[in-house]
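Structure record follows, encoded as structure tokens.
Removed from the display is one protein chain of the complex; every other protein chain stays in position.
Going by the order they are written in, the chains are A and B; count residues from 1 in each one.
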Amino acid sequence: MPPYLRRPKTVGVLVLVVIAMAGVSQQLFSLSALGATASACRRISLYAEELPSSPEGDIRLGYGTTPDTAATPGPLIEMTEGGCLKIRLRNDISRATLQKLKDQFGGESDLPLAVSIHPHGAKYHRDSDGTMSSDSYVLPGQTRTFTWMATQNTAGYWWYHDHVIGTEHGTGGIATGLTGGLIIRRPGDLHPDVPTFVVAMGDGFTIDYRKYPDTPTFEAREGQRIEFLVYAWGNETHAFHLHAHSWADNRTGIFQSGSDTAAIDNKTIGPASSFGFQVIAGQDVGPNDWMYHCHVQFHSDLGMMGFLRVLPA
Amino acid sequence: MPPYLRRPKTVGVLVLVVIAMAGVSQQLFSLSALGATASACRRISLYAEELPSSPEGDIRLGYGTTPDTAATPGPLIEMTEGGCLKIRLRNDISRATLQKLKDQFGGESDLPLAVSIHPHGAKYHRDSDGTMSSDSYVLPGQTRTFTWMATQNTAGYWWYHDHVIGTEHGTGGIATGLTGGLIIRRPGDLHPDVPTFVVAMGDGFTIDYRKYPDTPTFEAREGQRIEFLVYAWGNETHAFHLHAHSWADNRTGIFQSGSDTAAIDNKTIGPASSFGFQVIAGQDVGPNDWMYHCHVQFHSDLGMMGFLRVLPA
Partner (left out) sequence: MPPYLRRPKTVGVLVLVVIAMAGVSQQLFSLSALGATASACRRISLYAEELPSSPEGDIRLGYGTTPDTAATPGPLIEMTEGGCLKIRLRNDISRATLQKLKDQFGGESDLPLAVSIHPHGAKYHRDSDGTMSSDSYVLPGQTRTFTWMATQNTAGYWWYHDHVIGTEHGTGGIATGLTGGLIIRRPGDLHPDVPTFVVAMGDGFTIDYRKYPDTPTFEAREGQRIEFLVYAWGNETHAFHLHAHSWADNRTGIFQSGSDTAAIDNKTIGPASSFGFQVIAGQDVGPNDWMYHCHVQFHSDLGMMGFLRVLPA
């Protein structure tokens, strides 16, 4: 049994928070050392399901928190440093569909017909890796629980994805929609005034697996604190640009006094990287439908764009 | 009328500077709150013009500050945080040329035959966005004034470009030369000893829309403070490398004591990103014609290179 799951010295979340805020170094801190127990974990369910095909006829899959509510991208998951999360994942995808994707993406002969979930940023033991090599996947009709730990210094804007459909790297699961956003906050971090805007930049000139005009229009009122989470999946390099707003190229996007961090309004992002930022909607610039788009020119020309609608305060 | 343009509580630039230097947070500060007025803006003119075709026979366009002096890339524009700029842009490009580019780049049917200017980094209201969707462009033979505001935390090495020629994203305007560098300085920032070296890395293995040996040779004497502004345009990812000089991967390139920022001498840059840095020419390495080049190997082999000529002190 790994140290993280050892019982019974339960330490309250309050203590974790205090220690995190005191800024002790990474080396002195770990959830396991503090004896956090599995029982302290928040629990959610996820259902991996088949969705209607894309306009091009491609297979579409999605994660949902309840049966028959799966979407692409999947639900945004939030954690706080010091916390952990147990995800009970049920595989409702048919063997036939999984076999089709294995054929299409050229998966290894020993690749199981299964689904998994693999987070970036959060920590996990071998049995929650979500990979073929660690045998941590879910066969059709079965369920499996994955545990993610938001240990110190994991705060960030991340994403999660399948790691076994199509190929050993989940190339088929990722391409068909099995991805979603993950935010780990540090205690004391500011929260946005409206739900986080998730932008998944992917192959085929897509944002959130759609092309303009089917991409999301994000909405806020002038003066509200808004938050973007951007991640890239697939094979291509993208460039996220937002009109009339800029942010600090750091952990939160918020400028720190005395910092030498650069301001940016356009970020180059290759596959599997992710970032996020908070800004005040319309600050200094006022209301408008402000464009966001990939700044690789032919990507934006072919549909990688949408609008941030800033309404009057 | 947007708050920024409201009269008449004019606040002197000195006050803005003092507040900026006091390091108050982004949330407490805005030009509009301080009642800066349009009359406080510096004014320049820009002329969008047709230039002789490229060696390959491609259309070439450029911005210039006076008639018949347009160049590719356009003039370097400098601002300081707390300031603003009014650009009176005149469109001297023919309808026929704009139609050719719309045909060539596949622009939307409702795309106007017009030109615009859109900055990165600086702030602007809807009427200065430079986009089709905000109706902020200039028809042939007409003029329009665009207002850019260098509010707090906008300091950086940026660029500007057309956003309506060829496609809704200005893909044709950008490809034919309608781009230029923009620097926003923080009050107190050091200035270089010689004019800033602008490196536009673009499609077709070009630097400043040219291939070696037609790329610029930048010149300075050993010991002089020099400054590079690098931006990328088009569809490709590049890698800017400068021989024998390295810099901090932060806002200015200057190393800060106690900072954990990495030193770099090669930076991956995708479309529309930009960065800049200051270094001392020849420091520790002496005079030479030091190469700068894209480090994507076949890009440099096909002409993306030039020299920084460091002369004896």
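Assume a contact is a pair of C-beta atoms (placed from the backbone, for glycine too) under 8 Å apart; a residue touches a chain by one contact, two chains touch by 3 or more.
Small disclaimer: the values here were computed from a predicted structure and weren't measured.
Novice: Of A:T72, A:S116 or A:T151, which residue touches the hidden chain?
Specialist: Selected residue, touching the omitted chain: A:T151.
Novice: Which candidate, B:D103, B:D135 or B:D289, sits in contact with the chain we can't see?
Specialist: Final answer for the missing-chain contact: B:D289.
Novice: Just to verify: which one of A:G62, A:P75 or A:G121 makes contact with the chain not shown?
Specialist: Looking across A:G62, A:P75 or A:G121, the contact with the absent chain belongs to A:G121.
Novice: If you put the missing chain back, which residues of chain B would it touch?
Specialist: Interface residues of chain B facing the absent chain: 237-239, 241, 243-244, 246, 248, 254-255, 257-258, 260-269, 280, 283-291, 293, 295-301, 305, 307.
Novice: List the chain A residues touching the unshown chain?
Specialist: Answer for chain A: residues 2-4, 23-27, 30-32, 105-106, 118, 120-121, 123-126, 129, 131, 133-134, 149, 151, 153-156, 167-169, 171, 174-175, 233-235, 237, 248, 250-252, 254, 256, 259, 261, 268-275 touch the chain left out.
We adopt the following convention: only the chains that are shown with their structure count from here on.
Novice: Cα centroid separation between chain A and chain B, in whole Å?
Specialist: Inter-chain centre distance comes to 33 Å.
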